[in-house]
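The complex is shown incomplete by one protein chain, all other protein chains being positioned as in the whole.
Chains here go by letter, A and B, matching the order in which they are written, and residues are numbered from 1 within each.
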Amino acid sequence: MKRYSLPQFLAITKEQQLPLIGKNSILYAEQFDRSQLDHYCKVADACRIIHKTDAGADLLASLLRHRTALNFFVQPSSRTFLSFSAAQTILGMRRMSLRDLKISSMSKGESLVDSIRTFMSYVDMIVMRHEDENAVKAAFWISWNSERRLLVGDGEQMVPIVSGGAGTEEHPTQALLDVYTLQKSFDQHGGIAGKTIMMVGDLKRGRTVRSLSYMMRHYPGVRLIFAAPDRYQMSADVCTFLDLHSIPYSCVDSIDDGIKDADAVYMTRIQDEWDGLAASDGHVATPERFRFGLRHLDMLKQSGCLLHPLPKRDEIDEAVDYSGDGRVVYWRQERNGMWMRVAIIAALFKADAAILAHAYPIH
Amino acid sequence: MKRYSLPQFLAITKEQQLPLIGKNSILYAEQFDRSQLDHYCKVADACRIIHKTDAGADLLASLLRHRTALNFFVQPSSRTFLSFSAAQTILGMRRMSLRDLKISSMSKGESLVDSIRTFMSYVDMIVMRHEDENAVKAAFWISWNSERRLLVGDGEQMVPIVSGGAGTEEHPTQALLDVYTLQKSFDQHGGIAGKTIMMVGDLKRGRTVRSLSYMMRHYPGVRLIFAAPDRYQMSADVCTFLDLHSIPYSCVDSIDDGIKDADAVYMTRIQDEWDGLAASDGHVATPERFRFGLRHLDMLKQSGCLLHPLPKRDEIDEAVDYSGDGRVVYWRQERNGMWMRVAIIAALFKADAAILAHAYPIH
Partner (left out) sequence: MKRYSLPQFLAITKEQQLPLIGKNSILYAEQFDRSQLDHYCKVADACRIIHKTDAGADLLASLLRHRTALNFFVQPSSRTFLSFSAAQTILGMRRMSLRDLKISSMSKGESLVDSIRTFMSYVDMIVMRHEDENAVKAAFWISWNSERRLLVGDGEQMVPIVSGGAGTEEHPTQALLDVYTLQKSFDQHGGIAGKTIMMVGDLKRGRTVRSLSYMMRHYPGVRLIFAAPDRYQMSADVCTFLDLHSIPYSCVDSIDDGIKDADAVYMTRIQDEWDGLAASDGHVATPERFRFGLRHLDMLKQSGCLLHPLPKRDEIDEAVDYSGDGRVVYWRQERNGMWMRVAIIAALFKADAAILAHAYPIH
């Protein structure tokens, strides 16, 4: 395999990186094909089910009991951080965390590259969130080029790097949990293929809706509706991609305009922290016609579902949160994320087969 | 059961809330009756004893090995935080913590209500400390109204909420550990009933002495002595309560004036952080006549005991800390708190019976 220097690796395209990443790390939503998506969903379901019994939970907690995870989160996050943490404990992993650069050796002038290689000395997996997307790519390169190798199954492998969100673009495990939630929601309704998904809000900067759009190429017949103010509409690069893969999409100017056609509504928050407004107390208000209220539940198909990657702000009426309506799945979506992360981590350490064997014993 | 909206729930009185809380959560010292107090003390004792053997410690560590606790502490605290953490590890719980709102999604404009519901997606119990007492009440309401339910024993229950201190008033597990410490101290002297307890210091704002006063209604014959500067004397509401329950009390103007009559001396710190002085380096000095020194140990009954909820400052002479006098129980009081929290958490998950069965096997 050709060796790249770190600057060379950061300079090549994502497509050139993908074959190098293989199954050793999770960096991009683009790295999953349909069979992997189906496999991860199946493993996530198996984990969820077997964890309900002591025997199943004991099995899960034994699988990675001698593996140590580091959750290295430089950007603010409690949701993704807790979700990964919970997933790791379910698999019995030992956990450590770093959430503040001020308490690290970087205050003594150490480079991020050295810090990551140091962390790698102590742990068997790094989950990393960083505002600079190159930081997570660099972590992969460091692990690949470090001499430290883990014995996994019959072979050796590098310390896996899992992106917990990198820059404005990449959040691959969020994309996986969105797919998993859609699949579970449509489980009794023929699956994701052929469904119409309306995405609402800040489509321009929301990495979840961008990723989800890309991933829909794996599900034949899906149609997309983009409901957003002009300034936050879906970017041209995504639209070009959809055209290329013959995925139909339309743009509408309110939830009302699209909801009757939608099987799933995927709400998003206006990402004003990227406007440099995060530090101020003021947030950009969501225009009324892009806010989801109780009346929209009346308009939504009975087989439909309402998703949101969370955190949310004013784009969903509080009454919807506690409506008790089974189509409101965004809280379960969070727990789905935990199970999906259990599945991903198990697969990285080749422990997925044992989970499936326990969940679906062969007679 | 009647449904309340969150604002309605926050608006009803504590007495109206109590029947809703039941045995699902720990919010108020007032929720415990005498039989519960005795039960918790018995379970705490059992935990303390069986943990001394590997078999007992292994049993304890197996009881909640598949349950996850979140310690969500917004207010400064290391004592209560570590005490709960230690209790959870003793029961084998998986632990996560959040101690800083800056690293959470609240920096993206998420409401506290949404954050708590999110945390609830990942964990099976939330221990919460917050400067706003409504925050902990809200957490209870959210859990009650969320769809997430845990299988415990033969039934389903909400994710338990445990107050680790809420606002200026509530700190129910501290009240429990104070009772437990008094009970242990008077174990060879007939128990708490009939004893005289002198409370010293900032009685007006000290939530521990207020709670403890209320709880004394469960112990017949107890007398209270309040030793405090006028401006920090016990509030009228507590005195009215004591009159109503025919609990005798008297006010004195120095430790010397009350110590000869006291079986227990309960010292407290002047809570100047509520004066808005906490950020400054200067603290309010405790008047000399309310400081406990070595000479007071000479005046204290041989069967007496000296408590303090800690942290302390200048109200106890350092020489008392390392006097080696067995009546100085405030350090043991801290460890008692840990065992009491083990008991509480075990009971919330119906694991207390297994503990008692191990500690007191029936022949």
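We take it that a contact is a pair of C-beta atoms (placed from the backbone, for glycine too) under 8 Å apart; a residue touches a chain by one contact, two chains touch by 3 or more.
Worth saying up front: this structure is predicted, and the values here are computed from it rather than measured.
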| item | value |
| --- | --- |
| Hidden-chain contact residue, picked from the options B:E15, B:D54 or B:D154 | B:D54 |
| Identified contact with the non-displayed chain, of A:H39, A:R94 or A:H189 | A:R94 |
| Residues belonging to chain A that touch the chain removed from view | 65-66, 68, 70, 94, 96, 98, 102-105, 107-111, 113-115, 117-119, 121-123, 145-148, 151 |
| In chain B, positions touching the absent partner | 51-52, 54, 57-58, 61, 73, 76-79, 81-83, 85-86, 89, 99-100, 269, 272-273, 278, 283, 310-313, 318, 321-322, 324, 331-332, 334-335, 338 |
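Please note the rule applied: only the chains that are shown with their structure count from here on.
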| item | value |
| --- | --- |
| Cα-centroid distance, chain A relative to chain B, in whole angstrom | 40 |
